[in-house]
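All protein chains of the complex are present and in place, except for one that has been dropped.
Labels A, B and C are assigned to the chains in the order they are written; within every chain, residues are numbered from 1.
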Amino acid sequence: MAEIVSLAEAVAAAIGDGDTVAMEGFTHLIPHAAGHEVIRQGLRDLTLVRMTPDIIYDQLIGAGCARKLVFSWAGNPGVGSLHRFRDAVEHGWPVPLEIEEHSHAGMANRYAAGAAGLPFAVMRGYRGTSLASQTAGVAEVTCPFTGEVLTAVSALRPDVAVIHAQRADRAGNVQFWGITGVQKEAVLASARSVVTVEEIVDELDPRPNAVVLPSWVVGWVALAPGGAHPSYALGYSARDNDF
Amino acid sequence: MAEIVSLAEAVAAAIGDGDTVAMEGFTHLIPHAAGHEVIRQGLRDLTLVRMTPDIIYDQLIGAGCARKLVFSWAGNPGVGSLHRFRDAVEHGWPVPLEIEEHSHAGMANRYAAGAAGLPFAVMRGYRGTSLASQTAGVAEVTCPFTGEVLTAVSALRPDVAVIHAQRADRAGNVQFWGITGVQKEAVLASARSVVTVEEIVDELDPRPNAVVLPSWVVGWVALAPGGAHPSYALGYSARDNDF
Amino acid sequence: MSYTSDEMMTVTAARTLRNGMTCFVGIGLPSEAANLARRTHAPGLVLIYESGTIGAKPSALPLSIGDGILAETADCVVSVPEIFNYWLQPGRIDVGFLGAAQVDRFGNINTTAIGGDYGAPRVRLPGAGGAPEIAAACREVTIVLRQSPRSFVGRVDFVTSVGFGDGPGSRERLGLTGHGPRRVITDLGVLEPDPRTCELVLTGVYPGVTVPQVREGTGWDLRVSAGLATVPPPTDAELAALRELRAAGQHHPRSATAGSSQMTGAIR
Partner (left out) sequence: MSYTSDEMMTVTAARTLRNGMTCFVGIGLPSEAANLARRTHAPGLVLIYESGTIGAKPSALPLSIGDGILAETADCVVSVPEIFNYWLQPGRIDVGFLGAAQVDRFGNINTTAIGGDYGAPRVRLPGAGGAPEIAAACREVTIVLRQSPRSFVGRVDFVTSVGFGDGPGSRERLGLTGHGPRRVITDLGVLEPDPRTCELVLTGVYPGVTVPQVREGTGWDLRVSAGLATVPPPTDAELAALRELRAAGQHHPRSATAGSSQMTGAIR
C-alpha cells in the first residue's frame, strides 16, 4: 500500500545513488518538482530513463546527477533545445553522458514488456535504421508460425518510476487523466514508485479517460501542487512556455 | 467510415458463409440480437471465435451455423451448462464441431496481436498444461536477450467482429463502458466489424472508463435496443438470469 | 448455529485470506469465500476478477465474473488483455482462488474434459478460462472444491492448470513464477502439499469428519499429516455474514453457487 509522505521523504526513501530512474509524463504531467528534489538531494550516477527527456532531464544532467540517459526524443517540444544534453553529447561537458537511444515505439514497448513481466516485446520497427546497430536491447525475433522476422526490444525494469498525477485519495490510490502517456507502464515496470499529486482528496470520483493506479502498486505519494511546472496538469495548471 | 444501417443489412453486408466471426462481450454487452440475426439469415460453416461462448454461441451451434469453435471457456457464467456445445463435442450431434481451445490469457493475447498487426504475441502461459499439445497456435519462443523460453500464441485475425455497445453518434463513432472486455481488440483485429448499439445520439459525451472506437475503424453500426439480452448493457439493461 | 458442510468449506476458505491481500477470484465457490472474507475479517482484501475489475466491492454476491456491480464498485476497470498481461502475469497478485472439476495428488487441476480422449470425452467441461495463468502466476493458490473419489484423482485426465506437475522441481523446470497450490479446501477438510514431495496430504478435518471418510472421498492413497488438526467450526458471526451475503444474492433467481455446482456436478 502506498505511503503518503513529503516529497523529500519520498525521494529519499525511493531513490539511491546509481539507481535507474524513469521520470515519465508525455509533455503533460512531467514530474518537475520531483526532479528538482532529486537535484536538491544531490543524487549521483543515475541512469535516467525517459521517452522525451526535455527540460526536466536537462536540469538533472546539468546538475551532474546522471551517468547515462535512455531516451527516444531529446528536445523540448516546440520551445527549444536541450543545451546541457547537447553539451554532454557533443563535447563531453561537464561530464561524458552515456546514451542508449530508441524510438518512441521501442521505448513504449520496452515499458509495456516490463509492466507485463516479460523480458522482451515484439514489434515492427528499427529495421533498416542506423539506430538498430547503435543501440543495445534491439534484436531480431522470428515468428514461430509464419517465419516472419520481427523486432524484439528488451524490457525496461527501472528501479524507480516517478510520475506526477492530478489526484490521490487518502489510501494512496492515484488518478490521472488527459494525455496519460506511458506512466501506467512505467510504474508497473518499476520496482518502486513515487507519485506527486496536485491534490489529495477524500474520494476519487470517476473521470473520463482517467487512469487509476491502485494504492497497492504505488510506493510513495507526495503532495506537490503545481509539481508539473513548467509542464501542465490538465484541469489544474497550464503549460508555461516562457520558462 | 462506419455506415449506419439496419441490423439485417449490417449482418448481410459483413458476414458470409464460411467466415470467421468473433462475437465478443465479456458477460457484459454480449451481442445477442446480432447472433439471432445470423441464425435468421441462415449463415453456414462459420468459424465462431469467442472467449466465453455462452448462450449466444450455443444457439448458433444448435442452429447449425457453426463448423468450428475457437474459445477459452464454454459455459454460461453462473447459470448453467451449454447443452448444444456439450452434445456437439460429446456426441457429434447434430454435427461434429471442430474445436480450437485456449486459455483466456491466450485468447486475449491472440486478439491483441491481431489488433497490433503482429503475427504472434509473447506471454507466460500454457507451459505444463495438456492444452499446449492439443491446440494449434501455441509454440515456444526464446528471448533473444535472456535466453528464457516463453510462449508464443498466433494472432487472431477474424473476418468479422461483432460487438454490442451502449452508444454511437450519427457519424458512427462507438462508445461503450463498464466491463469493456476484449471488444476493442476484436474490432481492431478483424477485417470487418458490426456494432449494435442501445442508442444513437447526437454527441458522445465523455464517460468514465469508456472505450471509443472512431468511426473510421468501424464497419457497420445498427440500432438494437436491448440487443444484449439476456446479457446486459450497463446503464441500459439488466442481466436476465432466468433466460 | 448449525451449518452445512458447504458453509464450513466456504468459511474455511475465507479464513485463509488476510486483510490487505490481493486475490484473483474465480467464479462460484471461490468468489463466495473471497467475498465472505472481505465482509468479515479482511475488509481491505482486494478482489480482482478476470473481467478486468480491480478492487471490486460488491454488496451482493456476483453471479458471474462480469456482473455490473463489480465494474461499478471497482477501484478501476481495465481491459481483459490488460488484466492478464499487466496485472496477473507479472506476479503482482498474492493469491489465486480457484475452483476445479478434478484435482490430483500434485494439485494439478482439470476443468476441461473427463474420460475418453480429448477429441471425444465422456464429459466435456467448460475449459480453461483464466485458471491456467492464475495457477501459474499468483504467489500462491487456494483450490476450493467438493471432495469425491472422482474429483480427487491420482492423475487428472487433462492438465488444464498446473499445480506441482509431476512433483518436486516441475514448476521450476516449467518456469512458472508463482509458488503453486498452498492448500485445497473441500467439504470435508483441508489438504496441503508436503513441502518435500509436493503431494497433497490431509492437514485438517472439519468437526465430526473422520479420516477414513476423507480417505474414502479421495481417489489416491491419501497421506495424513502428523499434525492433523480439527478446523474450528464457523463462528456465529461468520455464518451470519455468509447467509446475509447469499441472501443479498437472492434477487438473482438462481443461487450464486450454481456455476460451480454445475461445473463439478458433471462428475458427481
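Criterion: contacts are C-beta pairs under 8 Å (C-beta built on N, C-alpha and C of every residue); 3 or more make two chains touch, one makes a residue touch a chain.
All values derive from a computational prediction rather than experimental measurement.
J.: Let's see if you follow the contact definition: name the visible chains touching the chain that is missing.
T.: Touch partners of the hidden chain, whole complex considered, are A, B.
J.: So one chain is hidden, and I want to know which residue out of A:Ala13, A:Val89 or A:Ala171 touches that hidden chain in the complete assembly.
T.: Among A:Ala13, A:Val89 or A:Ala171, only A:Val89 touches the chain that is not shown.
J.: Out of A:Arg67, A:Arg167 or A:Lys184, which residue would touch the omitted chain in the full complex?
T.: Once the missing chain is taken into account, the touching residue is A:Lys184.
J.: Which residue, B:Val153, B:Val212 or B:Ala228, contacts the hidden chain when the whole complex is considered?
T.: B:Val212
J.: Identify the residues of chain B touching the omitted chain, counting contacts across the whole complex.
T.: 1, 115-118, 173, 184-185, 188, 211-214, 216-217
J.: For review purposes, identify every residue of chain A that touches the missing chain, sorted by number.
T.: That gives, for chain A, the contact residues 26-28, 51-52, 71-75, 77-82, 85-86, 89-90, 92, 101-105, 108-109, 111-112, 123-131, 134, 148-150, 178-182, 184-185, 209, 211, 232, 234, 238-239, 241-242.
Operating definition for what follows: only the chains that are shown with their structure count from here on.
J.: How many angstrom lie between the centres of chain B and chain C, each centre taken as the mean Cα position?
T.: Using C-alpha averages as centres, the distance is 27 Å.
J.: Could you work out how far the Cα centre of chain A sits from that of chain C, in whole Å?
T.: Chain A and chain C have C-alpha centres separated by 39 Å.
J.: Can you give the whole-Å distance between the Cα centres of chain A and chain B?
T.: One centre to the other, that is 35 Å.
J.: What are the residue numbers in chain C that touch two or more other chains?
T.: 76, 85, 89, 137, 177
J.: Give me the residues of chain B that touch two or more other chains.
T.: Within chain B, the residues that touch at least two other chains are 123-124, 148, 150, 209.
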